[in-house]
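A quick write-up on the structure given underneath.
One chain of protein is taken out of this complex; the other chains stay put.
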Amino acid sequence: MADKNGFFDLSRTTLSRRTALKGIAAGAGLALAPGFVRYSQAQSSAPIKIGFQSHRTGIGAAYGRWYEKTSAAAVKAINDAGGIGGRQVELVIEDDGTDPARGAEVVNKFAKQHKTDIVFGTLFSHVVIGSAPAAGENKIPYFVVSEGHHVASTKLNRYVFQPGITDVKSQIQSMAPWIAANAGKKVTQIFPDFAFGYDHRDYLPPALKAQGADVIAQIAIPPTESSFTKYFPQIPAETEVIYHVMVGPAVLTFVKELGEFYGSQRPQLFGFMDSLEAVDINSPGLEFLDGSHFWEGSPRYAQPDDSAAQKAYRAAVGIDDNGAAVGDAKDISTASHMFGCWETLYVVKKAMEDAGYKGPEDRAKLVEATEALKEFAEGPEHPQGPKTFNGKIHQCFGIQNISKVEGGKLKVVHKTKIEDGLYEPEGDYTTQAL
Amino acid sequence: MHFGPHLLLAALEGLVTSAVLALTALGLSLVFGVMRIVNVAHGEFFMLGAVLAWAISTAISGHPAIGFAAALVIAPLLVGLIAFLAEWLVLRRLNYNPESTIVATIGMLYIIQQLALTFYGPEARPVEPPFSYRILLPWFGYSGYKLSVVAASAILLVVTWLVLTRTRIGLIMRATQYDRETAQAFGIPVERVYAGVFAIGAMLAAIAAVLIVPISQAHYLMGQDPLLLSFIVVIIGGLGSLRGTVVAAVLIGLSDGIVSMFFSPTLAKIIATLAVAMVLVFRPQGLFGTTPR
Partner (left out) sequence: MTDVSPAKAYALHILVVALLFVLNFALPDYHQGLFARIMTLAVFAMGYNLLFGYVGLLSLGHAMFFSAGLYGAGLTVYHLGWGVPEAFVAGVVCGAMLALVIGLLALRTSGVAFMIVTMMFAQVFYLLILYFAAWTGGDQGLVIQQASRVVTVGGALFDLTDPTVRYMSALALFAVVLLITLALVRSRFGRVLVAIRENEERTKMLGYDTGANKLAAVVASGAVCAASGAAYALLFGYVGSSFASVQYSILPLLWVLLGGAATTLGPLVGTLFMYYVTDITSGFTSAYLLIVGVALILLVLFFPKGVLGSIRQRWLGWLP
């Protein structure tokens, strides 16, 4: 029998079982009744499936919950307004255990078993990096809400996007002018001894230098550390500002011990809200933070000058004026990050509609349509603030907030400009083949 | 900060670590020594102690000291009960076969961790210390509560030592550890001793956790580090040696604080772990243990 499908032809570049199946299907199709109508006509009313890769267990679990809440609220809002291109949106959720290997398996599951249109929602950097290859191999667009610099570094692949949340390099850079002008010029950095901390260790010194300030000491603390007092003696006496980005379950201990060590005679403190996401700022032991400042992605507490869009967003997600879940004042949200889910889903909507997206066969068009986006105006779809988008590095840029702990709340005292956070692109995804 | 005060601070911190570690490791050492099994879920009993302490102290309103005192009594008892049940339902039926026990305790680890995640949640939650007193030294401030933890641990260790060496129950436990068959021949109900030891081991871990939880927070993954450290302490100190366990805990707790003064933390951990491994390679019975019979 002649080898029509090239089964045994070793010069073929890929052994494709697709070819085998297609051959069989073609033969079967010919044998079937000619009146066989494909589903494609009815496809336009089939829902758009978004695979949500959630951290339901593992170290990211506290974030996973709020990411799911915000995403569900955004999907509801989108569906109530008619969906994407007239089609309703459906979230398919899988737990990745905040583990990179499992993340890759989940991406495969979305692409091959659930057959979702895109994958969305991952937060932790190492999981994003571990899952990205799977997204690239499956050629499925992967919209992450991670805040890491890895997407913008152009070291992943052309299918990974971060259009709804700014990256940490941009955030750190934006903080430098205010810190140098208002907090102090001699800065000691305390950060966790892993990737998230390294970003701060690497990006802050040059940014501060450009503003005439200096990082005089950098203290790396192992992420599993549960007690911090032994590191404090390393803080130089002439420190004017302690810049702290400790994350993890031990953050409360960190602040408490800092308070015990210094008492009331302390340097200025500047922190990132990552330390206290989902933690009540009025928890016992955090009194030491009174009067200090924090970076916030989106303000946790309702501000007097909140836009109508911000108010509507808060109501839709279900957080009260203190940033806690409506009805449970102890359930503090991850306000500085979760807005990224809302905004990313609206970016997906825009890109899909721009591309005339019909189904998985249009994924390449979706990638190109996303890359063509330039800016997002502040409004109901982007309640955190206006953004620009760089299609070459797949990363958005936006405004940042600096808030002060005052009277048991966080009060926004400064908003940066988008230009404060811009940096030179390191590469160009659009040159990669799809 | 000058070297002297820095060293003092590191030493104080090391003492607190040692205090908690000694109790946790002692629990493991008892189980290990008497029952000759590896309990991979030991860290989860530690975590349960902390989580239950949070639950009890938040349920009781009023001065934090009352809630804490209640937690200190009730949490270990509850954890002991859970351990007792686990031993009775599972471990006993395995005849304490070493490999099966490891698998079974891994299963227990997953179960306890997952239940904690489901009912307690993924967040880290604080527990108020019974008192907040800041001791003001010339060079730095220090938490009075932390020092009380060291004292409390020392008292508990002494009490345990007294029970082991001066009471009949302690005698029975030591006899069972020394030679199971002969103990049985003498009419000691070995099965009941095992159940009791397993429960006590878990309770010691739970008490250690209740003591530490006002300093660190209760989190469902907090059992992993104590497990690793406890193993190190038990092996270095020597199987079944209470004195060895305490000495090893002090050594490891102190060195952790002091070594990190001179090296970057990760490098310090590398050196410390390598040192421990080398001690074991060249002296497998640990510092105080006797070569296994």
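Labels for the chains are A and B, by order of writing; each one numbers its residues from 1.
Heads up, the rule we're going with is that a residue touches a chain if its C-beta (ideal position, glycine included) is under 8 Å from a C-beta of that chain, and two chains touch if they have at least 3 such contacts.
Everything numeric here is computed off the predicted structure, so don't read it as measured data.
Enquirer: Which one, B:T58, B:S132 or B:T266, makes contact with the chain that was left out?
Expert: B:T266
Enquirer: Of A:W178, A:F194 or A:F376, which one is in contact with the hidden chain?
Expert: Reading the full complex, the residue touching the unseen chain is A:F194.
Enquirer: What does the interface between chain B and the hidden chain look like in terms of residue numbers?
Expert: 32, 38, 40, 90, 93-94, 97-100, 102-104, 106-111, 113-115, 117-118, 228, 231-232, 235, 239, 266-267, 269-270, 273-274, 276-278, 280-282, 284, 292
Enquirer: Tell me where the left-out chain touches chain A, residue by residue.
Expert: 10-17, 20, 56-57, 94-95, 99-101, 104-105, 108-109, 112-113, 125-126, 129-130, 132-134, 136-137, 148, 150, 155-157, 193-195, 198
The working rule: only the chains that are shown with their structure count from here on.
Enquirer: I'd like to verify one number: the distance from the centre of chain A to the centre of chain B, where each centre is the average of its C-alpha atoms, in whole angstrom.
Expert: 38
Enquirer: Using the touch rule from the top, collect the residues of chain A that touch chain B in their complex.
Expert: 57, 59, 61-62, 64-65, 193, 220-222, 224-227, 229-234, 237, 248-253, 256-257, 260-263, 278-279, 283-285
Enquirer: If we count contacts the way the header does, which residues on chain B are in touch with chain A in the complex?
Expert: 1, 5-6, 9-10, 12-14, 16-17, 114, 117, 121-124, 126, 128, 134, 136, 140-143, 215-217, 219, 221-222, 225, 257, 260-261, 264-266, 269
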